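All protein chains of the complex are present and in place, except for one that has been dropped.
Right, chain A next:
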Amino acid sequence: MASSAPAPTRPSHPWNDPALEPYIRIERVSKSFSGFVAVDDVSLNIYRSELFCLLGGSGCGKTTLLRMLAGFEEPSSGKIHIDGLDMSGIPPYERPVNMMFQSYALFPHMTVDQNVGFGLKMEHRPRSEIADRVAQMLKLVRLSEFAKRKPEQLSGGQRQRVALARALIKQPKLLLLDEPLGALDKKLREHTQFELVNLQEELGVTFVVVTHDQEEAMTLSSRIGVMDHGKIVQVGTPQEIYESPSNRFVAEFVGSVNVFEGQVTASEAGRMRIRCAELEQALDVLSNAVAAPQARLWVAIRPEKIQLALQPPQAASNWTRGLVKEIAYLGDLSVLLIRLESGKTVRVTRPNVWRHEEESITWEQEVYLHWHDSSPMIVRE
């Protein structure tokens, strides 16, 4: 099935094409549970064959939004359109949507093939067709020899694949995945991430994934929607989310970051000079952000974008100095915590390019931190 149907060619950035009709239109959707607002006025467009991740901490409303797409919850206000159809009042069993549950929700009293074939059985398909498609699906997820096992006799990774096969067998237009890799160990997780992406590209199904794991969101998605307190804070490609976070929450939630409070002292086209009380030197930042002089704002610098030197840099800006307080050797890179004179601790990561470093930095050593003028990100509160 996967190989017979030609995968639809995926436009590289469908969200940038104004002529393209979004596949899922979420319009001003809110959901409250007895006074508690779980999803707060969310509007979002998701396009055909996208792999869209809803990323956020626990209780941010991402799962509620997913459950509204599946039809398990009805929005308190607002509308959801899937493929041009208004979904209000349509029960889950009539939606062209399937879901993979976080706990997998495999039927414990049925064998693997009965689980996978359940959706087709509900459509009253002929027995031979069900058997054929189940066999194909199990082949796709490499579980053919486990067809007659019960879910309890499978490992976590195998169960995850059964759940995926069961959700995909009806060839849904939209597949919802609730923390699809949450229950797997790290190695298996990495492997499955790529598998999931390949499968999605092969089948051309639109995926909406809910996750709290930013790394998972980064690997999987074409776009990420970061959620906080029931609202979508930022929507963008993984790179946009990481390199241009729209506010401090996104900057801190996705990856780690050093945030300094500053005041604009001078600004010209595309360039800004910012004075931070916690840094010795002024920041000279390349930025298109418009800020009034004397405006207070937040500057964020990613740890890997800070370089260390033992000699003071020649530049008059974009550097500071401090004492090395902690070094964590992680193999591929080392994380250093450096205390500035202002008392602020800055996190710096250095790739361990050489096996044996000649001029190694040690504890309590004074180092100079410097960065390129494109590295600092101006973020809103």
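In this section, contacts are C-beta pairs under 8 Å (C-beta built on N, C-alpha and C of every residue); 3 or more make two chains touch, one makes a residue touch a chain; residues count from 1.
We take it that contacts and distances are computed from a predicted model.
One chain of the assembly is not displayed; among "Putrescine transport system permease protein PotH", "Monosaccharide ABC transporter membrane protein, CUT2 family", "Carbamoyl phosphate synthase small chain" or "YcnI family protein", its UniProt protein name is "Putrescine transport system permease protein PotH".
Check A:108, A:126 or A:351 against the missing chain and you find that the one touching it is A:108.
Only one of A:70, A:279, A:299 or A:336 touches the chain withheld from this view, namely A:70. Within the complete assembly, residues 70-72, 91-94, 97-99, 101, 103, 105-109, 118-119, 122-123, 166-167, 170 of chain A touch the chain that is not shown.
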